[in-house]
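Just one protein chain is left out here, and the rest sit where they should.
Now for chain A:
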Amino acid sequence: MLRFDAKGIYCEQAGLYIDPWQPVDKALITHAHADHARPGSKAYLCHHDSVAILKLRLGADIRVEGVGYGEVFTVNGVRISLHPAGHIIGSAQIRLEYKGEVWVVSGDYKLQADGVSVPFEPLRCHHFITESTFGLPVYKFPQPAAVHEAINTWWRDNAAAGINSVIIGYALGKAQRILAHLDPDAGPVYTHGAVDNIHTLLAAQGLVLPPARRVTPDMQKKDIQGAMIIAPPSAIGTSWMNRFAPFSLGICSGWMQLRGTRRRRSADRGFILSDHADWDQLNEAVKATGAEHVYVTHGYKPVYARWLREAYGLDAAEVETLYDSGQEDVVPGAAGPGDQDLNPEL
């Protein structure tokens, strides 16, 4: 029912594309990260919570429609519905059913609950298109609660030593997750403009986040002390960031699992916090679908596909998508393909 062509994942029967990387007539969007939601298509459809961000990113004048999780609509006989992917707010797996055959496009996903997005919902299907960003057995993420505790401890220690804490995470997804789990008593929290823009948007659609102040040019250095500042990766090494000196720099990303990437970023701390599935989660998710045919997209595609064939006897193959190449590809170690900086200049 689905096939991969030069523009994206195509459903001929319904006449629409999923996460196309070139302009098309009708685009179904799994989530608002830049490698999945690209400009130029005539009409977009995504989850309600992604609509405003899509407009912010692709232009206020795009034609975009929102649907809720589990709402079924039919296009030329194809029953289509969106289901929680647990990746970021508004992220969805897309389920398509035609004449008894079920396909699921995962988009990006994780199984860990993050306290902000609606948790992943396992779906049964015949064909499953999965990401594999962290599809290697070396990626086994710690419990998020332990990571959040480590972030808070780091912050308190820094504050006690009279220095600020600058924490790096993508503006859409990671930043909300970090903010939601900060200890409200540890000190003041500030956000970079790019992060604040997203927060304002999300607040307008009803998401409740703890208070944080946007960093503005008129702020005095003496006002910001023992603070936690949430910023996107593009802020690293800029004069914007240097105003918080002395500060300790922490980076939140699944790539922080590897020492090499931690050291390379010359951050003081690397926190292993990812919005993608790790090795165990990927395997659990694939098994839970019951799918016999699995298509592996961005990440360690050939390796993970071979593993699925050999370990579980599945018909698994890697597919060339542009989710992991092109301008949206981010330095592995900064945050990795899939995580997006999301227009930090906004």
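Everything below uses one rule, namely that a contact is a pair of C-beta atoms (placed from the backbone, for glycine too) under 8 Å apart; a residue touches a chain by one contact, two chains touch by 3 or more; residues count from 1.
Rule of thumb we're sticking to: contacts and distances are computed from a predicted model.
Per its UniProt entry, the chain excluded from the display bears the name "DNA ligase (ATP)", taken from "DNA ligase (ATP)", "cytochrome-c oxidase", "Ferredoxin" or "ABC transporter permease".
The omitted chain makes contact with just one of the residues A:K7, A:H126, A:R214 or A:R264: A:R264. Where chain A meets the omitted chain, the residues involved are 136-140, 257-264, 266, 268-269, 300, 303, 306-307, 310-311, 325-327, 329, 331-333.
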